[in-house]
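Have a look at this one before I ask anything.
All protein chains but one are shown at their positions in the complex.
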Amino acid sequence: MVFKIKQINPVCSEIWEKPNLELLQKFKNPDTEIYISTIKEGPEEISCAYDGAKAINYALEEAEKAQSEGFNAVAMSCFLDVGLDAMREILDIPVVGACQAALHLASLLGTKISIITSNKNGGTIRAIEDLVNKYGFKSKLASIRKVNLTPLQFAVEKQKLKKELLVEAKKAIREDKADVIILGCSGMNVAPWLQEQINIPVVDPLIAVIKILEVLGKMHLSHSKLAYPKP
Amino acid sequence: MVFKIKQINPVCSEIWEKPNLELLQKFKNPDTEIYISTIKEGPEEISCAYDGAKAINYALEEAEKAQSEGFNAVAMSCFLDVGLDAMREILDIPVVGACQAALHLASLLGTKISIITSNKNGGTIRAIEDLVNKYGFKSKLASIRKVNLTPLQFAVEKQKLKKELLVEAKKAIREDKADVIILGCSGMNVAPWLQEQINIPVVDPLIAVIKILEVLGKMHLSHSKLAYPKP
Amino acid sequence: MVFKIKQINPVCSEIWEKPNLELLQKFKNPDTEIYISTIKEGPEEISCAYDGAKAINYALEEAEKAQSEGFNAVAMSCFLDVGLDAMREILDIPVVGACQAALHLASLLGTKISIITSNKNGGTIRAIEDLVNKYGFKSKLASIRKVNLTPLQFAVEKQKLKKELLVEAKKAIREDKADVIILGCSGMNVAPWLQEQINIPVVDPLIAVIKILEVLGKMHLSHSKLAYPKP
Amino acid sequence: MVFKIKQINPVCSEIWEKPNLELLQKFKNPDTEIYISTIKEGPEEISCAYDGAKAINYALEEAEKAQSEGFNAVAMSCFLDVGLDAMREILDIPVVGACQAALHLASLLGTKISIITSNKNGGTIRAIEDLVNKYGFKSKLASIRKVNLTPLQFAVEKQKLKKELLVEAKKAIREDKADVIILGCSGMNVAPWLQEQINIPVVDPLIAVIKILEVLGKMHLSHSKLAYPKP
Amino acid sequence: MVFKIKQINPVCSEIWEKPNLELLQKFKNPDTEIYISTIKEGPEEISCAYDGAKAINYALEEAEKAQSEGFNAVAMSCFLDVGLDAMREILDIPVVGACQAALHLASLLGTKISIITSNKNGGTIRAIEDLVNKYGFKSKLASIRKVNLTPLQFAVEKQKLKKELLVEAKKAIREDKADVIILGCSGMNVAPWLQEQINIPVVDPLIAVIKILEVLGKMHLSHSKLAYPKP
Partner (left out) sequence: MVFKIKQINPVCSEIWEKPNLELLQKFKNPDTEIYISTIKEGPEEISCAYDGAKAINYALEEAEKAQSEGFNAVAMSCFLDVGLDAMREILDIPVVGACQAALHLASLLGTKISIITSNKNGGTIRAIEDLVNKYGFKSKLASIRKVNLTPLQFAVEKQKLKKELLVEAKKAIREDKADVIILGCSGMNVAPWLQEQINIPVVDPLIAVIKILEVLGKMHLSHSKLAYPKP
């Protein structure tokens, strides 16, 4: 039986669609089908609460029709989990956020998590801290670090991205005592490479959210409608 | 010198404009001018994350132009603090949320806070808990209770509202050990009356947000642009 | 490619082997093979720290040889996660505990978790509280409740188990405000049935640990050897 | 209607009276009248629990008679909030502490607070940490730093104070990630100047306590007599 | 070698001196000598912050001269630990509070602590909660309960005290899930009796503070002068 996931990229740039699908092809279950929904209007990158607010309506519309379109699950693929609570309220099928999935997996693997994100906007760190706090992982957070690239640059400057990630990950281990790394953006796509370099688990949020949705699907689980009742 | 506050009611119902202004007339400073901005399109009430997501763009637009329109401060008057972080990022003038202001004032007055809100939607409680947690007051929360009325009904069924608030407030004191009450919606407008009945502080979130903005204005303070940098 | 999981039941009773395998047959991935290793000597049930201490050496031996036997992962299937840290230290392949997996999945689905466990021993609740605290989910715990049956009875008194679980789950929802339930023992095997009755997510720890291990396998992730270095 | 605040400086030095009044003149509401009550006997500066204990009786006497003297509110202006709980128990009119008011305002403005205090006594930091913890802001505390001056020197060595504050504030931002600063003594009186230099909010505890009392007065709020019942 | 403890009863009533000494005679080490110092002026009972503030100066004077009088340790015997931090600052010899000692011992014995105190004043509970929080035991607190007697009545109405303690202790166990009880006043003197009735540990704060001081004395330990430097 096919398990259809609608992956919502809440940005109006299609630059990530092809690399996302290629990456996920290697990690998804055979019976999983992933459709990426890039929004029509809104920011090209999401780096702060303002970007998220600008993208939320289009993303929510995409989520809202997923159920009637026959999807079995929705993946909010942006690391800031834009509109996640609203989507969970309006939908019965499982909705999981990339940050949420990555934090839960990382928490299973180690004791001190470091997140390495983009440098687009200073508000990114505050926004990620809010999510870490909201999901209950504050006491496991070692640090939030940045590479000197924006999300859009991740797609085109892979070598620079790798180099900077390696520097920051090593600092996270040595200075912040991190023992697990989360890539703080779904557009980096280099977790396996980085893990090989530093020998501690590196969690890719995009892969994490897809794999967690597959688990929920197989276990017939979805978010609690007592916690997220229909509006 | 006049201090001009743009109060954003992120709903498309104008039912609260008149009672809001009448209420605030009694509490604001003489040199404060309040302009209520009701949004053009969106939900009539805000009771969950979904409602908030539907209202956020219009509310954000209203906030975004406030600075150029000559306002000195922005009050996000909905108790779910819709779009507050995004507004703080885009603006330099102080922006404060009704829930945020009410929690900080209540925390100054007692040790265990009970919030009494509407019964429109089961997600309201989860959304308020998220805010209490985000602002750091989880350890001071005694309970979140509900009256059997929706926000729109608050404006028209004052007697029923009072009766139910009194019942819940007394339970909050006796069963939850609350020593301060927050009205969990800016449309209730009966804090002074309730306070007289139960003899413990009752904080109205709408008055709270206006008074806190006046303090920030007088002290030349605004939210930190290091925490909320411009997008 | 086959993914071989060694499931360690740290008890010397084989009563759960057949129902465990039947249950997992419905939930595991097609390429997953599960071998249950029941220990030779030790307690028949695990209900407290003393039972765990009596079982830990045999369980650890079983884990220790898993890697050389060609296994790809180890599932500590007892809800008290007996010897989990020691196993993670000695092994490179992923080791996950049933309680650990269930808590992380439940945390993804709701905001207040209730665990319903056996009544064998009053120390069970303290031991589970310690695990909830250790994994960082104390603030999400609504309650720990008990049915009036011991683990061994779960395998034979299914009707009584269902009846009592239903009573406790309903109390957890109404009195403790739980919005997700975890079955507090891997031998209950009735999560899908209970979920249908109460309409909120019910997480089976045994299925959870197997599914999480499959995810880790597919993502090439294992517990951090910085956190759990080789002795 | 005049709002009369009794400001209790729990020291026997009158050196701060004039600068305090001059400073507050610029920030208070027009209808606010402030009377500073300097105690007759006791320490000249308050830098630790011992100083506080030596001053508490005189300060408490001053507070106790405030109500019968016709005051509408009491400001405990020392940053160690000497005798605050006792004053709240004995009085019905609002009593707020300088540290308490400053922390609540700072918490509204940013996410990580740094407090810069005097170097009179090593116990100052422990005493301030205790207050931060008591008021519930531990998770928002970035650091407590010191300038190389005692409280009494603040009144006479303004240039040195400014220079040292600037150094410490910059370190707080860069090293401790602070995004809001609180002056950790009511005798510094240079918040507006410092804020201009470092471009993040700087909260003066003396102004904060006066402004918060004005808000409570206007809103007819006082500390909860359920939490602080009459002895 | 004799170990001389000055026990400071910060009340001007001598009613407890004889029963205190009789009780301690059974529990102290043979080489311990206890001198009770009842203050000359101040409240007869301590039930809230106001009482504490009224007693602190006399108590602090008594502590201050203890070192020169040849004492080896100071016991602050009031359960509200009046002036403890100030005494620790001024003294090098160990100073421990009754509440502090009782909480640390109770924490060693169980997982959920219930404190049963007097009903003199509603502020007692808030004051005890503040201490529990300050010493870091909030997550272990099951409840604070009251008997219907004031501290002074404890000395004369032993039967009523016992009867009410038994009722409250049983409720603490059944309703609050307490597994350790602390007597919330140093004047109750019935811990061994109560422990026999309810079969869980009952910690007497007066005995606790004396025994802990003896341990510190034998181990040549005192409070850290880095945390409590000399004023």
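A, B, C, D and E are the chain letters, set down in written order, and residue numbers restart from 1 in every chain.
Methods note: a residue touches a chain if its C-beta (ideal position, glycine included) is under 8 Å from a C-beta of that chain, and two chains touch if they have at least 3 such contacts.
The structure displayed is predicted, hence computed values, not measured ones.
Out of C:L21, C:A53, C:V167 or C:I198, which residue would touch the omitted chain in the full complex?
Going through C:L21, C:A53, C:V167 or C:I198 one by one, C:A53 is the residue touching the chain not shown.
Touching the absent chain: which residues on chain E qualify?
27, 29, 96, 100-101, 104-105, 107-112, 135-137, 139-140, 173, 179-180, 192, 195, 199-201, 203-204, 207-208, 211-212, 214-216, 218-227
What residues on chain C make contact with the chain left out of this view?
These residues of chain C touch the chain that is not shown: 47-54, 56-57, 60, 83, 85-86, 88-90, 121-123, 126-127, 130, 133-134, 226-229, 231.
Of the residues in chain A, which ones touch the absent chain?
Here the touching residues of chain A are 111, 139.
FYI, only the chains that are shown with their structure count from here on.
So which chains are sitting against chain A and chain D at once?
Touching chain A as well as chain D, we find B.
Going by C-alpha centroids, which chain is farthest from chain A? Tell me that one.
So the farthest one, by centre of C-alpha atoms, is E.
Kindly work out which chain lies most centrally, taking the average of its C-alpha atoms as its position.
Smallest offset from the overall C-alpha mean is found for B.
Could you grab the centroid distance between chain C and chain E? Build each centroid from C-alpha atoms only and quote it in angstrom.
Result: the chain centres lie 44 Å from each other.
Calculate how many whole Å lie between the centre of chain C and the centre of chain D, each centre taken as the average of the chain's C-alpha atoms.
53
Measuring centre to centre with CA averages, how many angstrom lie between chain B and chain D?
About 27 Å, centre to centre.
Would you mind listing the residues of chain D that make contact with two or more other chains?
Each of 111, 139, 226-227 in chain D touches at least two other chains.
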